[in-house]
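One protein chain is absent from this view; the other protein chains keep their places.
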Amino acid sequence: MTKIEKIIEDTGAFDCAECGKCTSLCPVAKIDPNFAPRLIVVKAQSGLGEEVKADKDIWSCVTCEICNNMCPYEVDFTGFIQRMRSEAVNMGNVPACSQAGAIHTMQRLTGKGQKQNRLLWLTDDLKVKDKGDVYFFTGCSYQLGVLFKDKAEELKRVPASVVKMLNAAGIEPVVSNDEVCCGHDLIWSGNEAVFEELMHKNIATIKATGAKTVVFSCAEGYRTFSVDYQDFLGDLDFEVKHISEYLLDLIKQGKLEFKDTNAKVTYHDSCRLGRHMGIYEQPREILKAMKVELVEMPSIKEKAIGCGVNAFVSCSEVSRKMQLDRLLEAKGTNTSAMLTFCPKCLIHYNCMLRMEKKPPELEKAEIKLRDFSNFIAENLKGSP
Amino acid sequence: MTEWDPKIVAFCCNWCSYAGADLAGVSRMQYPPNARVIRIMCTGRLEPEFILRAFELGADGVLVAGCHIGDCHYVSGNEKAEAKIAMAAELLDVLGIDKRRLRLEWISASEGRKFADTMKDFVDKLRELGPSPLKGVTQ
Amino acid sequence: MSDFEPKIVVFLCNWCSYAGADLAGVSRYQYPTNIRAVRVMCSTRISAHIVLELFKEGADGVMVSGCHIGDCHYINGNLFTKRRVKLADDLLKLTGVEPERLRLEWVSAAEGEKYSQVITSFVKKVKELGPSPVLKDPKLVTRLGAAVMAAKYFRSKTLTCKEVKLTAKGNVYEEVIGPKEYDLMIERAIEDEYQKSLILTLSSQEARSVIELAKEIGQPTDRILEYVVALRAKNMLALDRIEGTTPRYRATIGGA
Amino acid sequence: MSDEEKRIGVFICHCGSNIAGFIDVPAVTEYVKTLPDVVFATRNLYTCADDGLTSIKESIKEHKLNRVVVAACTPRTHAPLFQGTCQEAGLNKYLFTFVNIRDQCSWVHMKEKEKATEKAKDLLRMGVARARLLQAQDEVKVGVTSAAVVIGGGVAGMSAALSIADQGFPVRLVEKESELGGFVRNLSSVYQEREDAGALLKTIIDRVRSNPNIEVLLNSEVISADGFVGNYDIIIDTKGQERNDKVGVIVLATGTREYIPKGLYGYGQSPNIVTLTEFEKLVKERKLPKLSSVAFIQCVGSRGQDKSYCSRICCNVSLKNAMNLAENYKNMRGLEGTGAVVEAAAPKETPSEGGERRHGRRGRRGGAEESEEGGASEGPKLEIVIFNRDIMAYGVDHELMYNKAREKKVRLVRYTPKNIPKVSVDSGKLVIDYWHDTLQMQRRMTPDLIVLATPVTSQADAKEISMMLKVPLGQDGFFLEAHVKLRPVDFATDGIYVCGTCKGPADIPEAVSQGIAAASRASIPLARGFVQPEALSAFVDSEVCSGCGNCIEVCPFTAIRKNEHGKAEVTIAACKGCGNCGATCPENAIFMNNYSDEQLLAEAKAALQEAKG
Partner (left out) sequence: MEKAESSVLVIGGGVAGIQASLDLADKGVIVQLVEKEPSIGGKMAQLDKTFPTNDCSICILAPKMADCYGHPNINVWTMSEVIGLEGSKGNFKAKVLKKARYVDENKCTGCGECLEKCPTKGLPNAWEQNLTTRRAIYMAFMQAVPRVAIIDPEHCRFLLEGKCGVCKKVCKREAIDYDMKDVEMEFNVAAVVVATGFDVWDPTRSTEYGYGKYPNVFTAMEYERIINAAGPTHGHIQRRSDGQEPVTMAYIQCVGSRNPRTGHPYCCSVCCMHSTKESMLAREHIEGIKSTIFYKDMRACAKGFNEYVERNKRDYGVEYINSDATVQGQTEKGNPIVSFDVAGKSHQKEFDMVVLAATLVPSKGNVELAKKLGVELDEFHFFKMQNRTLDPINSSRPGVYLAGYCAGPMDIPESVAMGSAAAAKAMEALVQRKVFA
């Protein structure tokens, strides 16, 4: 069995009945009619795998998983794309990464074995432990906040916000300076080798703390642990939870209280958290518990429009159009902020909002992007 | 690695610093051989990625040298570089790479001496800091 | 003419149109009171002569309503209905009674509203036409009598039931006849039958000469002569007496 | 009867205010009393209520009524009730008539009370006119021969025979071949469960053979059938020996045969181009050649290529065979063991419940070995392609098989009639050049075997049987049932029923189902022991009849035939009273019971008289 055959086998690409539903739903195909998910899969099935590997379409896919979610035959399109990308890279079809690839390099660098300073955000008022049941995977929020200072500096505050929330509920999470990048952007840009290294490091780090539950604020880290790590390693020794799930439990137990706020917000389902992981209701329920008014955009949940970029490999006109569509929807809600758990969404949407020549429709848009965890933490009872 | 010697990647802008380095040469000013100079048109062109890549590929230090503020051949490229370097430094810090391993200097075409001194000083500093923390592991 | 309330007889097939008429009632669709419905099992039951008989009795209008083509409870009865109503229509035209007084409609069991609309429009049409001229005009009565007779004739009846056979499968020589050709064939046959019936009817009242008949019927004498010869050959018409040189004929079988 | 004094009683219903609110019922009642032969007229708040019905019964006795008219809602719902009431009072139900003054009068003229009242009077006058001409009718009871003949011993015919027999009636099962089984004898496996077709047939044949009510006549044909529902005289020919028999009902299950694709897709040019049924035989006889690549081509000769219809079953048969090849090729060739042809039918896939699996991935990268099927190691895989226009995997099992086939890497390539695959034979090698519609490119494959899925078609003797039994064939050559929706196993002619593939393509469960259904219909007259149609039938006055045969031609139920005197004769048991013959008869020799010309004209003409008073 060749590698491509194995990929087809594992992702169920042979189940495709060529119905075309994926294309009809695909946000990329809508903007670029020459792109069709079904065509990629049918080509691979029909013995034209080499062509698929060499084609730029492999990088045009935004891996938003609308197709996966709706494919009647459960063909794992994004899984197929993810794995074909690594094949593509091997044959020299490489993506044009944003920021010349700085993000990917930064991520690779986390795993070189040096002593990092990952916990710079950790102030004295925050209570954390070295060993314990609950591990908080901080991810690269802070680093991204540094790297995108002009676009998303608030990301630097996310880890602190999460610890603050957990502390407020009486939980002292474990955080570790030995943690490395989860590898999300690496696996999605075809670098399986380094991804695996990072994965093993993280698993070892978490194991060493004795954690039974690992919580994430970052949607991508959550997805990577839940899907990709398990794809390589099988079941993990610990439970993987998103902060929204985790917090909602705490809220239901009455362990968290919020101050009165008359904020009116809208919520953006990022593809990783929503379609990839099926977390739609928890963030909404948290907002309800916070008594924050939620105004929904027209496309939400499984139909939510994505940010148009994945793993910083596919920033194009398609991305711009998708971002614009989403921001116009957000503008239509007349709310003070669009909340999201995905740091990338924050960066990409802000990238458009802060463009020097932004589209005229956005000229007067008051919409602001906000990280959800930060927003919760700011509204905890007793916070300034 | 008994004979460790710092490796430096130096990004020099075409108009000022590269000319300054030339001048140092023309003037036969001696400085340690640890730097590999990469000419760029302007420090404004410098991407943080270059710095990160340099370290990833084994550099012990990165030097960025451009025109003095106000002298930029492209008006304000060097101002942008300043911001980027600051950001890169902060990032290096988080990554556990001492930010002193990254150095930004303004060296004009006439400052051959400054170029040579900067190099000497940087190599000394790096010797103090020892090999890049990324090394030992990548082998 | 505003106070003219026509009397209209409507034949409804039991399975579709009668149910449709009931549905109009159940749904309270209102329509004029002028219609008098007669229920039959299938619209195919209504032969042309029944329709013509009613016109002869002074009906202001007659409507036949059955299932839509293809919906017939008896498979294809309504195909024949179509033919039979066409036959009545052709004969009606020959008598000089306005053919608009006869109508064929398909109303299904779900079409209560359509039924009320069909009735409303038909009543309106008949009101526009005014009262039936038949009862005031003995000539028309005679002609309708002849039409009734013609409708009952072998040839008319046989031809009307052979449409499918002749237009689809062909005659005994396996010649398939086109629908238009078939229509034309029927029209000609019906006209012949009608004229013959009229001759018989007129000559059953009193012995008639060919010229008299030609005048009464409004056809050329040679044509009437042909019919007279044909009828004599079948012993339906006999020489009564010769007045001068003019032979006068009398029908041997009763006219209408 | 006609001389008898007519005594008509009229009952007018108020239906609460539904009628009385819009029609002056008392005035109508008074008017009715003035009509000839009306000896009694009354009105009820609800005629259908107990007191109303009692009043009808009592009045019949008290006033010696011999005709009853009820004016009320609609006969469609209420006529049977009043007819029953008349019968209870000893009055023949055909002496009852209904006048619709609610659904077709009061409710549709709610704002014109005066005119509606006039109309109601007219309607009653019409009803009374009709009532005067009503005749008592006896519903004719015709006895039934308590036996059935089933023509055709395939699965449909056997199923029909079994069910009729199990309902307690003797059955002759007539099969023209020398053994039972029909078309299924050609097949190697049955696709629903992919079980052995031979074993399945054996089960059914054993059931038939051991049923004491079934007489199996092999090498036999029904060569003549005469009569009508309940009473058929048939002649069965067994190898030249004729046997006269009497049966009450006939079930047709004459089956089907495969279309031979002469001149299509290189058929005949290579022994490795076979039809689907020939392929089944190869499998059954274990003569399958060594294969590395197989192509199935669907819709060969069907869906407009020669036959206009879709043959329904071939997609699923091809899918079954493709899957057998993919899963079980070794066993199919009989290289191993001597067990059943298909041993290792895979367990039925349990599909996942709604949306829980967000990631459709079937194998993990880490766990490659465990997820792999053993098949991969057994040398090169068999390439299987099905060229199709649409896959007709209707229903549950077929669609699941379709999904499963793709999982097994059966490739499905769609073609359109404009771009059909081209088969060529190049020095013994098979080549298929085809246009891939999704990829929009010309492609080629070189299979070892090409299987052409051709439709099933009607039997050669279908026309003969159709003429013998006077039952129609459709345009496609299959027998035409009475109504495609609601009478799927009946013919328009009572007493003859149809099931299985002689009526159109059907798979085995469908044929079985239809067979049992036909048995149900056929055993109705057998169970009743008689047929008793409503007394609405036509009557031929044989004195007047000229024997022209027009009526025979128009009768949709073949209820009229020429008797030995050359005159038309109506089989009352088969007549439904539509009146087509009556309207057609050029001699006016046909009289319609209960809907005679006289009655219709009397009713209609009464409408034209001006109402008095």
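Think of it as A, B, C and D in the order they're written, each chain with its own count starting at 1.
Heads up, the rule we're going with is that contacts are C-beta pairs under 8 Å (C-beta built on N, C-alpha and C of every residue); 3 or more make two chains touch, one makes a residue touch a chain.
Small disclaimer: the values here were computed from a predicted structure and weren't measured.
Student: Which visible chains touch the chain that is not shown?
Tutor: Result for the missing chain's touching partners among shown chains: A, C, D.
Student: Please pick, from C:70, C:179 or C:220, the residue that touches the omitted chain in the full complex.
Tutor: Result: among the candidates, C:70 touches the missing chain.
Student: If I consider the whole complex, including the chain that's not displayed, which of D:182, D:504, D:556 or D:579 touches that chain?
Tutor: If we include the chain that is not displayed, D:504 is the one touching it.
Student: So one chain is hidden, and I want to know which residue out of A:6, A:127, A:149 or A:301 touches that hidden chain in the complete assembly.
Tutor: Missing-chain contact among the listed residues: A:301.
Student: Which listed residue (D:126, D:180, D:204 or D:249) would be found touching the missing chain in the intact complex?
Tutor: D:204
Student: Name, in rising order, the residues on subunit A that touch the hidden chain in the full complex.
Tutor: Within subunit A, the residues touching the omitted chain are 17, 19-26, 29-30, 33-36, 38-39, 42, 70-74, 301-303.
Student: For subunit C, enumerate the residues touching the unshown chain of the complex.
Tutor: Within subunit C, the residues touching the omitted chain are 15-16, 19, 23, 26-27, 67-68, 70-71, 73, 108-114.
Student: Pick out the residues on subunit D that sit against the missing chain.
Tutor: 15-18, 45-46, 48-49, 73, 76-77, 80, 102, 163, 166-168, 190, 192-193, 195, 200, 203-204, 303-304, 308-312, 315, 350-355, 390-400, 403, 414, 437-440, 474, 476, 478, 483-489, 503-505, 508-510, 512-514, 516-521, 523-524, 527-528
FYI, only the chains that are shown with their structure count from here on.
Student: Quick one: report the Å distance separating subunit B from subunit C, using the average Cα coordinate of each chain.
Tutor: Each chain reduced to its C-alpha mean, subunit B and subunit C end up 111 Å apart.
Student: Among the residues of subunit C, which are close enough to touch at least two other chains?
Tutor: none
Student: Counting only residues that touch at least two other chains, what does the list for subunit B look like?
Tutor: none
Student: Within their complex, state which residues of subunit C touch subunit D.
Tutor: Subunit C reaches subunit D through residues 5, 7, 9, 11, 14, 18-19, 21-22, 24-26, 28-34, 36-42, 44-47, 50, 53-54, 57-59, 73-77, 80, 84, 116, 152-158, 160-162, 165.
Student: Enumerate the contact residues on subunit D facing subunit A in the complex.
Tutor: Interface residues on subunit D, with respect to subunit A: 352, 357-368, 371-372, 376, 402-403, 406-407, 409, 411-412, 414, 436, 438-439, 443.
Student: What residues on subunit D touch subunit C, complex-wise?
Tutor: Answer in residue numbers: 74-76, 100, 102-112, 115-116, 118-119, 122-123, 126, 482-483, 492, 536, 546, 548, 550, 553-554, 556-557, 576-580, 582-588, 592, 595, 597, 600-601, 603-605, 607-608.
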